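For reference, the structure discussed in these notes is given below.
Only a single protein chain was left out; the remaining protein chains are all shown in position.
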Amino acid sequence: MTTLQTEVLVIGGGATGAGVAWDAALRGFDTILVDRRDLGEGTSGRFHGLLHSGGRYAVKDPHAATECIEENLILRHIASDTIEDTGGLFVSTPDDDPAYGDRFLQGCKDTGVPAEEVDVAEVLKREPRLNPRIKRAFTVPDANIDAWKCIWALADGATRHGARILTYHSVVALHRDGDAVTGARLRNELTGEELDVEAGFTLSAAGAWAAEIAHMAGVEGVRVAPGKGIMIAMNHRLVNTVVNRCTMPADGDILVPIRTVSVIGTTDIRTAHPDEIPVTQEEVDQMLDDGETLVPGFRDARALRVWAGVRPLFEDVKTGDTESTRDIGRSHAVLDHLERDGLKGFVTMTGGKWTTFRLMAQDMVDVMCRQLGEDRACRTREERLPGSEDGETYQLGHRLRVRERELQDEQLVCECELISRSRLETAMRERGTANLDDIRRNLRLGMGPCQGGFCIYRATGMLHAIGRQDGPSAAGSLVSFLQERWKGVWPILYGDQLRQARLDDWIYQGALDVEHAPATAPVGAAPPEVREAAADGLKVSAA
Amino acid sequence: MSHDTIVIGTGMAGLVAAVRLAQSGARVLVLAKGVGSTHLCPSTIDVLGYGPQRIERPGEALAAHVEANPGHPYGLVEVSGLEAAVEWFKEQTVSGPLGPYAYVGSLEANKLLPTAVGAAKPSAVVPETMAAGDLRGGASLHIVGFRKLKDFHSALVADNVSRTEVGGPVEARSAELDLPAGGRVDLNGLALARHFDDAAFRSAVVAQIVRRLGAEERVGFPAVLGIKDPHGAWADLEHRLGRPVFEIPTLPPSVPGMRVFAILREALRRSGGELILNAEVVGPALENGRLVGVRANLGRREVVHPADHVVLATGGFASGGLELDSRWKARERALGLPVAGVPAPGEPRFTDSYFEEQPLSRAGIAVDRELRPVGPGGEPVYDNVRVAGATLAGAVPWTEKSGDGISLATGFRAAELILQTTTVAAVTA
Partner (left out) sequence: MSIFETTPIAEHDVLGDLMRGSLDHCVKCTICETFCPVSNVTPLFPGPKYVGPQAERYRTPDEPSPDDSLDYCSGCGICTQVCPQGVHIAEINTQARAELRKRTGVKFRDKVIARNTVGARLARPVAPLANWSLANPTIRLLTQRVLGLHHQAALPKFASRTFQKWARSHPQPAGASRRVAYFHGCGANHYETRLGEMAVEVLEHNGFAVDVPRGQDCCGLPLQSNGLFEPARKYVSKLSGRLAPSARAGIDIVATSTSCSLMLKREAREILGMDDDPDLRVVSERMFDICEYLLALHRRGELRTDFRPVPMTVTYHAPCQQQGHGIGKPALGLFALIPELRVIENDATCCGVAGTYGIKKEKYAIAMKVGEGLFAQIRDAAPELAVCDSETCRWHIEKATGVPNVHPVEVLHRAYGLS
């Protein structure tokens, strides 16, 4: 059995884990990052994309608000390429108490969140789809951030500094030597092989699964309440600014324009286990109604896809069982198990929010350094991520602009998301995965209105042509994509999206008869390479 | 002076009904929001492919299928009626503007034709340009694709088709050509079909592959063998390659479908029928509860088109003939007919497994034996409306592979029923 050696093992490839790998690598630690699936496949890839200004917490959780605005500004500097500066609005809808607006303004002032009241008529001119009956409006520096793009930029950056990224490697056991955690046993989920990692320090950034990992180290008393939330992506930007309801944080009160869609979110329901996150019809109806409040006619707009994410809410043992996880404190918690449990070399991070991932990572690596007696300063406040060197934020029209230049030279494979053939082929070759879903995350393949209806056949043919898969595996990938796609679509299958889905049925079943093609489960993928540091780093990006 | 019949919809069902009526002397007006399913479907007349096991002899299997699937649209037509419709359709293609382009096959036996992912799909009546792809009993194939046509992947087809169960060994090789040379890098099927209409292009294709072919190999192409003269293009290729040639349908736009549209459109024009696109029918025109025409949205105004009869062939959910709103209420959009087969409020409409039959799959308009739409109690909603095609309830055509079969059968039948009730002289087509 292979044994890998490293200084730091990071468990969990979400924003926090990737951020930790980046931070640790920058500080000169030899690092390995593992995730049981693809990077960002968990919570981090399932949020609405909001880069908080902090306004949302200005009244309820001032500490979090200040953290958010500070990190917001830092991220705009270091991860500019993954951020689109949409700006944000807080609006008092007819269902909200307009007086809250004053508390809101005061809270923002107190926490350092720049907020200004603006004329409703002006706002409606800028955002004509907004509820014309809103009573008050405030601007804040909200923005959107592309989760996968950011996570991969972090991973890319870490790799350039020597880190190794192992996706599709689950942790099956943690190794203990007396009162120290010394590493982990991993299983390659694609090949079934197991391998060992010997690590001087283990950092668990497993988010909602942190309790499971801690348990493997023999640590009890880490309780993470999985708080499920669903989000619905609407087919186009109903608004171009982030819109928040100006009220105490509640369900369905955020509408985020991100890339070519707008996302409405979210609900807050306690589930038993982080892997059990079904989307229920009640939640869907609730989100649609909440959407109506912000944008009248929301229910007539086209819903593309619905998904659930699970928040890791750290439950201090004292708090009782509540239905709404929203009331549990949202600040993150770094659990130094040496202090808590007398266990060396193991730290768990839980709680927190996307916007503050860098700070969470910093705290975590600081704790590790303290325990190790290493005095290494954090550099992530200043160091720009690969792709963000010029400090320019992302613009929505980017892909259209690129496409315009390539109009006569490149085949367009995914038309909705403007992905060219060479871009897709490059990603297929470099990612070493034949899972079209992974590529979806990377490039947004099949994430547009047709939800893969046209591009997925093309992509399947390409996977086969470059030798990634044989015929039955390719057909199996296609079948698997259709199945995965269906899961995210059927709860919101009405109106235009039902038409699309039915057309796709006619194409894939009626014409291609895909269900009778010789197809095998898509395991014929090349095993993911252990990524060594390369001169130009990972070439993958999701611009 | 009104029209005898208004047909709503320009898919196979609508056009078949319209042409059949117009050829018999009726004054027909076809109203449609746009161009229909012809351009999206492979346009093989799939009568019945799976029930759920693969079916070899569709004509024989119909009765049992109807019995196993009560309410199925095939229960509304006699097998002889379907056979007559097929013969009629074949006659239209051969005598139409693309003649001698023809459809071959019958209800007696399904061919097994390769699909663009390399499955073997049962189809009963197919364009002559596809027939040589029949895999039954095994085959030796050479599948040719074009790099510039991203909607067809010959290597994938060859790889999978050689692994299908067709009662004999299938050997398949593939090639990908870099033709046409120069020009666009990104072609759709229609653009490539235009190239195939050009003899010089065909020569270039032949030159690139003829030496690579095995003596017994049949040569498969994507379904782009000509739009103006498909028979000529196909026959020419067969002649020059000295081997059977066939085309394989792929993603839309469907060139074979465009041929069908052109044939039926011309047949309609020749018989004096009229077609208006961009006309959305929004409701019935009623007089004392009787339907006397339809109301159509033309631009910003609603216009009444009077008629004695209406054929509703607006398709199902895919074409927007049926609609489900966000509160899970279903609507038939043109005439407001009641939709059958929709699960009750609170009941699931879909399951989370894609390939299973979904609760909503068979929803559509329920009809009586005269193809008249009926309400929940079975009483006809309008005496002079017939429903045809994918708008009908009771089938899952994309799974059982019966789409064009149902459309052809019921569109033809709707026309027959109207002819029987009118005093228009029935001139045999």
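A and B are the chain letters, set down in written order, and residue numbers restart from 1 in every chain.
The rule is simple: contacts are C-beta pairs under 8 Å (C-beta built on N, C-alpha and C of every residue); 3 or more make two chains touch, one makes a residue touch a chain.
Remember, it's a predicted structure, so these values are computed and weren't measured experimentally.
Q: With the missing chain put back, one of B:Ser106, B:Ser140 or B:Asn297 would touch it. Which one?
A: The one listed residue touching the chain not shown is B:Asn297.
Q: For a quick check of understanding: of A:Lys60, A:Arg103 or A:Arg126, which residue touches the chain that isn't displayed?
A: Missing-chain contact among the listed residues: A:Arg126.
Q: Among A:Asp102, A:Asp119 or A:Asp300, which residue is in contact with the omitted chain in the full complex?
A: A:Asp300
Q: Which residue numbers on subunit B touch the omitted chain?
A: Touch set of subunit B with respect to the missing chain: 1, 29, 32-36, 39-40, 183-184, 188, 190-191, 252-253, 258, 269, 274-280, 295-304, 318-320.
Q: Can you list, in ascending order, the subunit A residues touching the missing chain?
A: 126, 128-129, 235-238, 240, 260, 295-297, 300-302, 395-397, 399-401, 403-404, 407-408, 415-416, 418, 448-450, 453-454, 496, 499-500, 503
The criterion applied here is as follows: only the chains that are shown with their structure count from here on.
Q: CA centre of subunit A versus CA centre of subunit B: separation in Å?
A: 43
Q: Which residues of subunit B touch subunit A in the complex?
A: Contact set of subunit B toward subunit A: 37, 40-42, 46, 49-50, 54, 115-121, 148, 150-153, 155-156, 158-160, 162-164, 176, 184-186, 249-252, 316-320, 323-328, 349-355, 397-399, 401, 403.
Q: Which part of subunit A faces subunit B closely enough to touch in the complex?
A: Answer in residue numbers: 288, 299-300, 303, 408-413, 421, 454, 457-458, 460-462, 464-465, 470-472, 474-475, 478-479, 482-483, 485-487, 490-491, 493-495, 498-499, 502-503, 505-507, 509-518.
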